[in-house]
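To start, the structure itself, in structure tokens.
Yeah, one chain of the complex is gone here, protein chain that is, but the others are all in their spots.
Letters A and B mark the chains as written, and numbering starts fresh at 1 in each.
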Amino acid sequence: MKKLGLKVGVMLMVLALLLPSMASAQDGDEVVTLEFWGGWTAADGDIMDELVQQWNAENPNIQVTLTRQQWSPLFDAFVVASASNEAPDILAMHPQELAQFIVRDLLTPLDDLIAGSEILTPDNYLESAWQPNVYDGQLYAIPLDLHMHGLYYNLDLFEEAGIEAPPTTGEELIEIGKQLTVDANGNHPDDEGFDPENVVQYAINMHSNHHAFFQWWALYRQLGGQLISEDGTQCAMDIDKAAQAWQFLQDLVYVHHIAPQGQTDYLRDFLSGRTAMLIDGPWQMPSLEAAEEETGFRWASAQYPQVFDEAYAVWGSGHNLTLPANVADPEKRDEAIQFIEWLAANSTQWAEAGQLPTYREVMESDVLTEMYGREAFLAMMPYEVFLPNIPAYNEIFASNAPTPMMVMAQSIMLEQADPATAVQTACDEITFILQMQGQ
Amino acid sequence: MRVIPRPRRASDAGTSHLYSRWTPYLFLLPYLLVFLLFRLGPSIFGLAMSFTNWSIVGSPEWVGTANYELMQIDPRLEAALKNTAFFTGLTVPLLVVLSLALAIFLNQPHKGRAIGRVAAFTPYVLMSTVVGVLWTWLLEKDFGLLNVYLEKLGIDGLPWLVSQDVAMYGIILTTVWWTIGYGMVLFLAGLQDIPTELYEAARIDGANSLRLLRHITLPLLAPTTFVVLMLTIINSFQVFDQVYVMTSGGPGTSTLTLVQYIYTTAFQNLRMGYGAAVATLLFAILIVFALVQAYLYRRGVTGATT
Partner (left out) sequence: MSATRLLGKVIWYVLLVALVVVMLAPIVWMLSTSFKPETEITTIDIHWVPRTFTLENYERVFERFNILRWTANSLIVSTAATALVLLLDSLAGYALARMQFAGRGLIFGIILSMLFVPVQITVVPLFLMFSEVSLTDTYLALILPVGANVTGVFLMRQFFLNIPYELEDAARVDGASTLRIWWSVVLPLAKPALTAVAIVTFLSTWNSFFWPLIATRTDASRTLPVGIAQFMSLRPGQAQGAQAYGQAMAGAVIAALPPVIVFYMLQRYFIEGISMTGIKG
């Protein structure tokens, strides 16, 4: 048995030595292969897969391979690959992530490359989608789609409670919220004997993760607040306004009791009726549609409420497409642009995943505007506020590490910390980080 | 065939004339080549980056001890050290004691012990991301399996992963479930080596199970315990995967660990130099641990034989 095992082992080792030369197919002179990396790991990734396959069928001379991976490991691999000119030809990301790569010369400026394009021009895109991809006067990415927070609501629960329309202001949210929040004895929050420990139905969800600070960001901008100073060297937060924005969110949980504390599974709670409303992005629509089909779950979407009056703002981000700089073969850039043009023009299918394409022709098409639930999101597109696109983005805003934003959000929403103190701490940490970046 | 190894004799020291002086090095060469190229070399390079401000791309610039000076005022590093120490301090005794207890329990001559052994080891086979996702569900505050069943038993559930005070316990619980099988197997092996004659003789003398445990089993398991202890400490100090998937260091900074901090700093914040400095600190801490353990072990062994 040992002898056999050894033989097998030696055979495998020889195989392993030979296979590298067998496994990597040599490209003929005719076919250009493009590597396209994107972080879509859910149903939207499947749709991007289909789109890529469609392109490959129509364009035998330019073959695209899509690599999907979760965003964070994807960027790890991207950076390491860039260190030795093995970066992918096309890399998807979000606008606020551009700066960190731009300052390290990892992305290619696109202005010259798209100079002759008829599809990839600023006029063909919403300004709020195009502008965030410009850094230091140069364009570094083409927008693919936008997404932002919207308000989903359960039509059955609304009808039961006799509520005609979803809330559009902060006061309405609280008022309607109280009507929709019921404890085990049927009491509402303002009723006598209301038991906050035994609520069976909440009005709305409340995030305990980075989406909490996304919501805060929207409210803070609704108050007209600023985050980073003009020169980018320190935190320029208006502590009072920041605290005020946080207080509104915190009160929904701890004062008005219309949102649960420590909630983590927002979609599940919405689908099961535990919350009557759900603040989430357009990506959730396929799941809601599926639930509607399977169990008759009735839902609708509305705009994120305007709680404060300075301006209307809603947190948002989007996907964009970049051309990494440290690629093995820079000659393929024109083909890459061709693919991106095609993707822009054919992005109607992308909308099925709940994404909102920003190429005007698609964005304004009937197909998109007539998809159920999309209207509210499309209307919010011009009012999206992105988090700042700065080199220190990850250090301040990353959601998978204890960044100043995460610590601030979680201490306020989970530990009921005093907003003003938490905001001040976060602001000091942000200033520290920004000044370290400068060195 | 069970052969009891004979003790080393003084004449063994002179056996080196039986092979050429190059033989040892030839035997070592294949491994050392691979080791040098793919482990030692990269490790030295990586740790040496702590004296630079490298960001993975571009060329590293020498900054001397700047990173080490920064470490001294870094509040996140302090949190990471505390959390890692806390995690290790709690997990290691739990793992060592529980896996030892499991091994003894599953060494009893009852039918069905194989099922128990297999059940205890299976979690160890799962990928960390799978374990993380599973236990995030189990530990969910409102409807997670654990709290639901605790409530059925009349015990209040805990806000496992959504409270600064409790989150680390959730991680520890997950870790113990996931990795207890490994220590158990090592202890089971150690138990096989204790001659049954010793137990029989002691029983004839009238010893009960507890005395057997105290005077035969545990002392003879000391070397195994040493190995399990050392490996568990090394692994616990480097905990990362399950924490990253389940809480990413939160809520707040309550579950931030050293290796997660190294990963975040090096790969997300693109400050590989600083990450390497923290890794060097981790390296130094573990070296100290290893030396202390080896010293204590040697003293313990010589003490036991006198």
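To be clear about the criterion, contacts are C-beta pairs under 8 Å (C-beta built on N, C-alpha and C of every residue); 3 or more make two chains touch, one makes a residue touch a chain.
Keep in mind the model is a prediction, meaning the values are calculated, not measured.
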From A:Asn209, A:Gln250 or A:Gln437, residue that would touch the chain that is not displayed: A:Asn209
Residues belonging to chain A that touch the chain removed from view: 2, 5-6, 8-10, 12-13, 15-17, 19-20, 23-24, 35, 40-46, 49, 65, 67-70, 73, 76-77, 80-81, 83-86, 88, 147, 207, 209, 211, 264-269, 271-272, 274, 281, 283-284, 286-287, 290-291, 294-295, 317, 354, 399
Absent chain, residues of chain B that touch it: 3-6, 8, 12-13, 15-16, 18-19, 21, 23-25, 27-28, 30-32, 34-35, 37-43, 45-47, 56, 102, 105, 108, 110, 112-113, 115-130, 132-138, 143, 145, 148, 177, 185-186, 188-190, 192-193, 220-224, 227, 234, 238, 240-241, 245-246, 259, 262-263, 266-267, 272, 275-276, 279, 282-283, 286-287, 290
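To be clear about the criterion, only the chains that are shown with their structure count from here on.
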Inter-centroid spacing, chain B versus chain A (mean Cα positions, whole Å): 37
Chain B - residues contacting chain A, complex: 55-58, 76, 79, 136, 140-143, 159, 161-164, 244, 248-253, 256, 260, 264, 267-270
Chain B partner contacts - residues on chain A that touch it in the complex: 72, 75-76, 79-80, 82-83, 100, 104-106, 208, 260, 262-265, 326, 392, 394-395, 398-402, 406-407, 410-411, 414-415
